[in-house]
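A protein chain is absent from this complex, but the other protein chains hold their places.
The chains carry the letters A and B, assigned in the order they are written, with residues numbered from 1 in each.
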Amino acid sequence: MNEAIASQPQRNIVSRLWNDKETRSVIIQIIAFAAIFAFFFFMVRNAISNLESIGKDISLDFLSQPSSYDISQSLIEYSSRSTHFRAMIVGILNTLLVAVFGVILATLVGFLLGVLRLSKNWLTNKLAYVYIEYVRNVPVLLHILLLHGIIVHALPLPKNAINLGDTAFLTNRGFFIPSPSFEPLFWVVAGLFVAGIFFSIWFSRYAHKVQDATGRHYPVFWINLGAIIGIPVLAYFILGSPIIWEIPELKGFNYRGGMVVRPEFVALWIALSLYTAAFIGEIVRAGISAISWGQSEAAAALGLSRGRILNLVVIPQALRIIIPPLTSQYLNLTKNSSLAIAIGYMDIVATIGGVTLNQTGREMESMTIVLLLYLTFSLLISSFMNWYNKRIKLVER
Amino acid sequence: MTEKNYIPGEHPDLPPPSNMIGPVAWIRDNLLSSPANIIMTILSVWFLYIVIPPTLNWFFLDAAFTGEDRNACRAVADGACWAFIGERFKLFTYGFYPEEHRWRVNLSFILLIVALIPVLFDKAPFRSLGLKFSIAFPFIAGWLLVGGLGLEPVPTSQFGGFMLTLVIGITGIAFSLPIGILLALGRQSNLPIIKVFCVSFIEFIRGVPLITLLFVASTMLSYFLPPGTNFDLLLRVLIMVVLFSSGYMAEVIRGGLQAIPKGQIEAADSMGLKYWQSMRLIVLPQALKISIPGIVNTFIGLYKDTTLVIIIGLLDPLGIGRASLSDTKWTGLSTEVYIFVAIFFFVSCFGMSRYSLYLENKLETGHKR
Partner (left out) sequence: MTENAQSTQATASSENYAVIIRDMHKWYGEFHVLKDVNLNVTKGEKIVICGPSGSGKSTMIRCINALEEHQQGDIIVDGTELTNDLKNIDAVRSEVGMVFQHFNLFPHLTVMENCTLAPIWVRKTPKAEADSLAMEYLERVKIPDQANKYPGQLSGGQQQRVAIARSLCMRPRIMLFDEPTSALDPEMIKEVLDVMIELASEGITMLCVTHEMGFAKTVADRVIFMDGGEIIEENIPDEFFDNPQHDRTKLFLSQILNH
């Protein structure tokens, strides 16, 4: 027996409480809570007295006042007479726009890079490697600025625009592309497309059932492809191309008509996508190579074809490894889109956290809104990830 | 096929057939093994053909390395105008740090290398002594750079260039590592209040972009301080960078903690070690070792993110470059600036990621042993 126990009866109440497992954990937590609370109390009290001394209050009234600044690219109607709130919505939509397009392009390029990195061709493999290493090891802000600089400096003025078959024009003021206007018959095509998707979902299940029951295989992929793409395309031409494209035309110093994609958007979109694609490429490569050779060999030994091995054995396992880090790359892309402010693309940070903040002097309110918006995005994405992880765990059982 | 018959058990090792080895076989196996492979090779060669010559021309053959201003460059060549970078090189390195005190920056850099050796190589001589110096280094360097205590003070607004990148990066890692460890332990804790606090802090940090935190530092942080306190902008930025990277550090270390088998803690418990003893002696040494590649990768991310400080007006190399572009002598040379800074980041980050890869391989072989 050691000293501590011998002296036990003399221990005072404090040390007795401290040595009890449950009271100790309560004591530690009370202290921690008090410290955290004191810290926040101190900050909030400072904030209140600081705001008072300069005669400011906390209010969201400024959101309903006119913004009086312009936004060059907006998905909804917006002018300088619109409110700050509307400006914020424009900012949110612009962030989402670049995030959605970025995720799509980054995924396509990323999977391509991943596959190239696994290619047996030494040259392609090394090219993909050099690309990935270059892109990953240079800050994304630099990519954005470099690309923006190249677009603004290297592309010609509208009068000398790069002409892509008289329909699209690349200039340093933006990319001018045809804008579609839809005739009523177009909605038939759109309807067929949606119907095609539903059909293929049903057909896949049906084919699966037939296969289970009789062992017969349908060429599911080709039939679905035909239903989703083939029939709508056919219908489009049979109905006499029911989309009218408005082609931009050079009027004076600039193009009129059609749609314009601003160089800021292009630079941000391409740079973010290519940057994220490099990371996705590595994730895809790692995911696929993590599936041991043994798995492919076992499948091959069973006599499955190369395509079936990929489809039935490698890809389902690789996706489990790939998807969680892939989602966090999507989240990174969304967060990195906040760098838009460096080139003047009007996203959340640049609208409410930038111009609105500077004009109204509402630092507290604006920054809180910005932080909350980003937290919401990441909460949504990470709850999707948790849901997915749970689903995978169920499958494993 | 060999003609000769050998007595069983005495067959010698023969060289492989000649069509299996040599450069021809290598090219056939790696570039031309199938029609698809041949097409890939052709595409790659074509890609190299259109990319490499113009790049080489712009970088070297058509580039101007000397010249007074942009026009002088353009008069000589159409490619890059490196004269610009040459003229501003000191600015890129030291920012606006006063000329007569630059020895302090140089000395800090040399000390940095000394401090890094014991951290990076576990076979370095006098390692335990060296590690103590490494821990002291951020404070020594801070004193050297900022001044005070006998050194003439240099305002942090004059910090800039690569030196600023290193200051932010090193401060970030030096302080975010211990905070990250505490957060990770807190997240694993079975005390609910501490756990909830750590989890919400980590998730908050990881849920918002760094730029918004920097905006908070530059616009609203001063409201939360006692009236009259004026905080240095660089210090505010450093605090935010440390908090930001500690959130990511915590998640990396948590991964390491989770990899430690439960039996390790049970064994430590059954020997009578206390919580902090078993963390310090048993769990953390193992968990940190596994996490090192992740820590290095987090650091690479942090290091690249230091460029964001230009958005709130600090002059890192990118900021110096952009400021220099407004000089009418050199206007329009943004590509040169960006590429120059990109090369700097590429070299340092690629070096670090190689190091982390080397560690990962070492860890892997260590496990197999």
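Please note the rule applied: a residue touches a chain if its C-beta (ideal position, glycine included) is under 8 Å from a C-beta of that chain, and two chains touch if they have at least 3 such contacts.
These figures come from a predicted structure and were not determined experimentally.
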Listed residues B:274, B:329 or B:354, member touching the removed chain
B:274
Candidate in contact with the missing chain, chosen from B:9, B:228 or B:263
B:263
Just one of B:195, B:289, B:322 or B:362 touches the chain that is missing; which is it?
B:289
Residues belonging to chain B that touch the chain removed from view
261, 263-264, 266-274, 277, 281-282, 285-286, 289, 366, 369
Residues in chain A touching the chain absent from view
1-2, 4-6, 8-9, 16, 19-24
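The rule is short, and it goes like this: only the chains that are shown with their structure count from here on.
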Between chain A and chain B, what distance separates the C-alpha centroids? Give it in angstrom.
24
Chain B contacts chain A in the complex at 30-31, 33, 37, 40-41, 43-45, 47-48, 190-194, 197, 203-204, 206-209, 211-212, 215-216, 219-220, 222-227, 300, 304-305, 307-308, 310-311, 318, 332, 334-335, 338-339, 341-342, 345-346, 349-350, 353
Could you list, by residue number, the parts of chain A that touch chain B in their complex?
25, 28-29, 32-33, 36, 43-44, 46-47, 49-51, 53, 119-124, 127, 133-134, 136-142, 145-146, 149-150, 153, 335-336, 338-339, 341-342, 349, 353, 357, 363-364, 367, 370-371, 374-375, 377-379, 382
